[in-house]
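One structure, as structure tokens, below. Some questions next.
A single protein chain has been removed from this complex, and every other one stays in its place.
Chains here go by letter, A, B and C, matching the order in which they are written, and residues are numbered from 1 within each.
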Amino acid sequence: MSNQNELNMDMIETLGPEFTVFVGLLLIMIVPNLGNGTFRVPGTSIRLPWFLGGTRYKVVASPRLPGLLAVLTMAVALIQVIWYLCDSSAADGKVISSENGIEIFKVNMFSRIFEAIFFAALLLAAIASLDRLPTGSQKSDDIDVLFNNRRQADFYILMLTSALGMSVVALAQDMFVLFVGLELASFSTYVLVAFHKETRAGSEGGAKYFIVGSVASAVGLYGLSMLYLWAGSLQFDVLAAKWAADGATSLSMMALGFVLVGFAFKISAVPFHFAAPDAYSGANSPVAGVLATASKAMGMLGLMRVLLIITIPDSTADGSAVWIGLLGVLAAVTMTWGNIAALGSENPKRMLAYSSVAHAGYMLAALTAIGAWNWGLVDNAGDAMDVVVAALLFHMFVLVFFKLGAFLVLGVLEMEGGASRLSSLAGLGKREPLLAVAMFLFMISLAGVPPMAGFLSKLLVIMGIVEVATGTGSLSSIADAHWVWWLALLMVINSAISMFYYLRVGVVMYFHEPEEGRQGPLASGASIRIAIALCAIGTVAFGLVGGELIDMCRDAAESLR
Amino acid sequence: MIDPAWVSVLSAILFIIGVWGAFTRKNAIIVLMCLELILNAANLQFVAAAIQHGDATGWVYAIFAIAIAASEVAIGLAIFLAMYGQHETISLDDVNLLKH
Amino acid sequence: MGGTSETISSTFIEYAIFIVLLPMLAFPIILFLGHIFNGNQTWVKSAKEGGLIALPIMVASFVLSMLLISEFIGKGTGAHHIGDWLSFGWMSADGMTINEKVFGVGIYIDHVTVMLLFVASFLCMLINIFSIGYMNTDPVNDNRNHRFYAEFVLFCSGMLGMVLADSFLWLFIFWELMGLCSYLLIGFYYEKPSAAYAAKKAFLTTRVGDVFLVIGLVMLWNLFDSLDYAVVFNEDLIAQVDPGQLQLALGMMFIGAVGKSAQFPLHVWLPDAMEGPTPVSALIHAATMVNAGLYLVARMFPFFGAPSMAGELVDLAFIIAAIGGITAVMAAAIAFVQDDLKKVLAYSTMSQLAYIFTGLGAALWLANTPGMEKYAIVAFGAALFHLFNHAMAKGMLFMASGSVIHEMHHAHHDLHHHDDHGDDHHDDHHDDHFDAQSMENMGGLASKMPITATAMLVGSASIMGLPLIGGFWSKEGIIANAWRVAREEPLFLFPAFCVLLGAAMTGFYMSRMWLKTFAGKPKTEVAANVHENTPWIPIPLVTLTFVSLSSVILAGMMFTHWSSDSSYAFFSEKGLIDGLIYEFEHIFLNSDAFFFVLTYFVIFIGAIVGPGLAMALYGGSLKDGEKSKPWMQPIINLSSRVNAKRGFDNSAWANSGLSDALKERLYFDKWYDAAMLKLVAGFANISAAFDKNVVDGTIKTIESTSQKLSTQVRRLTTGSARDYIMMAALGVLVIYLMLEVMI
Partner (left out) sequence: MNIDYLSLMVILPILASIFLLILTSRLNPAARAKFDAPVRMASLIISLAMFVLATLMFLGQIGDVGWNDIAFNNFEFQESYVWIEQLGITWTVGVDGLSFPMVWLTTLLMPITIIATWNEKAGATYFPLMLMLGGALIGVFVALDMFMFYVFWELTLIPMFFMILKWGGKDRKYAAQKFFIYTFTASVIMLLGLLTMYFLMDTQTFSMQEMVVQASGANGNGVWLGLEVQKVLFIMLMLGFLVKLPAAPFHTWLPDAHVQAPTGGSMMLAGVMLKMGAYGMFRLPISLFPHALEEFRFIIMIIGLISLVWGAIVCLGQTNLKKMVAYSSVSHMGVILLGIASMQPLGWAAALFMMFAHGIISPMLFAVCGAFKHHYHSMEIGAMRGMAKHSPWLATSMMFGWMASLGLPLLAGFVAELMLMVAYWYAYGWWILLPGLVLAITAAYYLWSMQRTIFEGGEATQPPESLHGEPVPDIDNSEKIAMLLLAAFTILFGIMPWIFLDMMDMWTRSAMAFLGVGGA
């Protein structure tokens, strides 16, 4: 493990993806503004070209440029991340610390895989957005009018800043750094959600998301301050040591509770999820997709950092984490609430939002299982954690494909004129068979039907839970299993409930006649279709051959310890 | 010198006021102000804790938090402005097109 | 009885399977050819729409059967194991070992088989001939006779297979096959709702019996681990079986026989089954299939005869006899009031089958009672001989009735054609205004249809048991043996009285039928214009007349001592003449005073009281100037005289409640229908509704409730950001409270 505290090539290599994003950010800011602008040397009439402003060059004036730049940036960053992931020795365990030895960033498989999730989600969203932001505008109340040349750049800048913020969260070794990254990402997403500010729904969704989100993160910040009060540092290792030494005090519990509120909002766990459906329905679909995948993964990351690093009991200790009961209840309520609410939802985006709540419940259930990690685990207490964390990572990774994919399909419909009613999807099976098939794949993957990736991920999660619950594998009756087993049962039952609304999408697509005026194939949008195709391929491929990814996730899970 | 504990109490009071205000007030701007209250409560706590622990990092945290609060307000106001442009109100209760 | 049968080797038993297979293979061929050549003139004329394909097959079957019979009659039993049909594992009760068990398939022949085989193959062949005359000359059957012949040969295959089978399993399999054919043939005129109803009723009623038969077979299998006759009739094995269990098993099987042979209380299907074409009635519902139940009971004989079972199975024997007794009287009584020629015969069939059941019951009782075994063979022989006589006579009677109906119909058609000159002369066989089967429309046909009338006369006499003719020998035997048992066992007085009463009733209703049809003056114009001119039909009639008349010779051949094992000797040791003398002596000059009186009493009531009453009521001379054949004319004259002298008005009786009840068939059909409709169908409808509303309703309620719940849950998302924050705050509060509780 090497500590670094100055900017050098090694650090750039270590933080390669982040630098890439940063460079890309600068490029998007600068490149579209390149022109034949000159500046006059003061006191002279000599005008030196400084290439900013003036008449912009034709190449850089292309409205597509910011998008392409963002896609390029994200693609490069993703490739870098994958490179690191495949070559685990390259960047593993590298720590960036401040001069007084405070660890700021730590690069390991765990953070890398989250970066991969973030970049993948944002890359797909960016690709999908390429066609969604046409230049020029035709009708005054058309959503397309929102996106003029200038705002192209804004949109992608925000995407890249959120990418940056998220990777900071992934890398952070200090709670406050994590929080700063979280805020950076959050602010970008607030604005992205409100990017439709010229529509009533867009501005409203943005405002609500902002209000609730910022209250949540403010509470989180307050929690941090209490933590700081408690431990005198916000370093993870310091906090963990302190926790191990002191155990749960009311101050630390309260502090951690507040911190968790901030993350719980991000993963939209009940009862912090209320703004999510509004935000998803107000935002445009790719952004909503990002919220449901990358943003959620970010919240999950925070939760895992706090719960699994700080508050996990010693592996030698006999017992479970203090929060296990709480998290168990939260998980149960969240998954059930989400599914029940989604059952009758007539707005597909809200439905997906509620389904995302339910997925948060599944993930919380998995975390709960980790809380029981010392349950009868004689051989190796850490194993269960690895398994469950790996399952969670896998789940969040593949969720990018089918959750975002589903939103992107709605995005295609939005380009035509809205996807806020289930009936917008009507007749898609006839109009766009491939899109409909893709959507159906996403839906059954969300529900967890083999051989989709969603099945494998859910299977892994349930396997993780069951493995923890069964302990050493000798039970005299099922009642002797840890109670998290019942969470697994609830989870499968919830999967069955969720089948109802996922299938309904299929039914609407294939059964219902299209709405008035929505006949024939949809307007072509090559890039969004490419993104959807990628999602579909990912959904099927990771379901059939997810082995490598599972390996990666396992490595990542081990590096968390 | 004041016992840092009292500062914590003060910050707790501020926090409670802030949270209370956040869900009792309809006016978005006032909610924003309540948000600031919560953030400032955190700042106070940071500072107090920094003194208590004799650790300078707390100060740094506070300064960062102020910057965050500032940008939060900027974003918030921009979003509310957009909202006002569409809904012609900044009452959070009246902006409920999206629900259920 | 008792005594192991001598197993003899045989050449023809190797080929016996073809007796069954030939007609079975003819089934698809006729069906297929009929489908292809439907309406083709060559097919209609030369092949008689399949009739002339079926006939050679049936002749071949008959010839093969006769060859087989010739090898076995009076000699012993034979078995030919063809192979294993099913083999399966059977775990012993301790769960330790799994043994291999099999259901075999093969041929088994003993004297019961021989009797039934002859009856079946002979009548199948004759009725095939009759059918060609009957079916192919009626336009209503055009273009669908091939279906008739196909189903006919399939039925024959079933009947012959049942008889030849070497295990109860295959007996049941062919039994069901017959049931299917019966169903199809009763429903031959599918467009008639009454035929459709009758077909369903027949199948369902027999099915009820079959269910019990299956259960009985299953029980039997569990007792013996086999259903092969060779195994289950082994006395050593029978000795190891619990008699109570065996009696239950046999009792269950008997219920199956009750259904198939139309005995009380599963008799309701038989009269309705007359909706089928007359050859079907003759073959299936009089001569062969209904005998299957008798055959099954006769097959049980070895169980009753086994020494280890002595005295254990008498209850079942009594039940069999009692069911027979009840049915004998009941059916005869209903036959009093039927006007439909075929219905009278149908009830007569029921009644006569009941006789045989009583006879078998008595025989089984005798076999099962220590000390009485020696009489069992006489009772058994009487029952089987009656089966033979009845099959021949009733087959003939039905064919004769078919002939009458056929000619009536033709006559009606001709008249009809003359009357309204073709403005509406489509061939509607089932003219609402004219019932060709009703005796009320007949009368005086003796002169116009001499062959038919003769056949009918001989047949009726045989059924009635007029001395020396047909059923006389066997009926006397049955009644005598029933009484023989009754003398030992008072319970048997009931069936014994029943059969005695039945004898008189038979005399009445058979005479009534013949007189109403053939004597007196034509009651309708149609009856006055009847001619007997259809080809093919007389052949079987004449043949069977001679068979019935020759029963005296058969009696001399000791048919009355027919038994299932080799203790029956074809042409008893004494030879034909000695046999005859023995039989005459035995019947008319019985040394036992009781039986001596009984014989003459039966002759008196059956041959004098019954017919005399019928003559008094229904007798009458032919139309002036018409003469029937000399052997019938005296009877007609006598009836006319009795009628004139002793005739009385029976309208009081005819209008009485009992008469109504009999016309309504004692309300059995009504009650059964009501039970089906009200109880079963009602329960089924309720069940269906329950399934829909409650079982499925639960699912639907879960669904709709969760939808409602969803609405409620989503209502919490009010749309106001303040509420969201408040919910979150509340949530946090709850969480902290929970933590306080938990920690």
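By definition in this document, contacts are C-beta pairs under 8 Å (C-beta built on N, C-alpha and C of every residue); 3 or more make two chains touch, one makes a residue touch a chain.
All figures in this text were calculated on a predicted structure; none of them were measured in a lab.
Enquirer: Considering the entire complex, write down the shown chains that touch the omitted one.
Expert: A, C
Enquirer: Going by the contact rule already stated, which one of A:470, A:527 or A:559 would touch the omitted chain in the full complex?
Expert: A:470
Enquirer: Looking beyond the chains shown, say which of C:36, C:63 or C:218 touches the absent one.
Expert: C:218
Enquirer: In the whole complex, not just what's shown, which of A:26, A:86 or A:434 touches the removed chain?
Expert: A:434
Enquirer: Have a look at C:108, C:122, C:203 or C:472 and name the one touching the chain we're not showing.
Expert: C:203
Enquirer: Spell out the interface residues on chain C facing the chain that's missing from view.
Expert: Contact residues on chain C toward the absent chain are 35, 85-96, 98, 101, 169, 172-174, 176-177, 180, 183-184, 187, 190-193, 195-197, 199-200, 203-204, 207-208, 210-212, 214-215, 218-219, 221-222, 676, 680-681, 683-689, 691, 695-696, 699.
Enquirer: Can you list, in ascending order, the chain A residues touching the missing chain?
Expert: Spelled out for chain A, the touching residues are 430, 433-434, 437, 444, 447-451, 455-456, 459-460, 462-463, 466-467, 469-470, 473-479, 481, 485, 488-489, 492-493, 495-496, 499-500, 503-504, 506-507, 510-511, 545-547, 550-551, 554.
FYI, only the chains that are shown with their structure count from here on.
Enquirer: So what shape is it, when you link every pair of chains that touch: line, ring, star, complete or other?
Expert: Shape of the chain contacts: complete, all pairs touching.
Enquirer: Among the chains, which has its CA centre at the largest distance from chain C's?
Expert: Farthest chain from chain C, going by C-alpha centroids: B.
Enquirer: Hey, how far is the Cα centre of chain A from the one of chain C, in Å?
Expert: The answer is 81 Å.
Enquirer: Measure off the straight-line distance from the CA centroid of chain B to the CA centroid of chain C, and report it in whole Å.
Expert: Comparing mean C-alpha positions, chain C is 98 Å from chain B.
Enquirer: On chain C, where are the residues touching two or more other chains?
Expert: In chain C, the residues touching two or more other chains are 711, 714, 717, 719, 721, 723, 725.
Enquirer: Residues of chain B that touch two or more other chains: which are they?
Expert: 19, 22, 31, 92, 95-100
Enquirer: Can you check the complex and tell me which residues of chain C touch chain A?
Expert: 703, 706-707, 709-711, 713-714, 716-717, 719, 721, 723-725, 727-728, 730-732, 735-736, 738-739, 742-743
Enquirer: Under the definition above, what is the set of chain B residues touching chain C in their complex?
Expert: 19, 22-26, 31, 92-93, 95-100
Enquirer: Using the touch rule from the top, collect the residues of chain C that touch chain B in their complex.
Expert: Residues 711, 714-715, 717-723, 725-726, 729.
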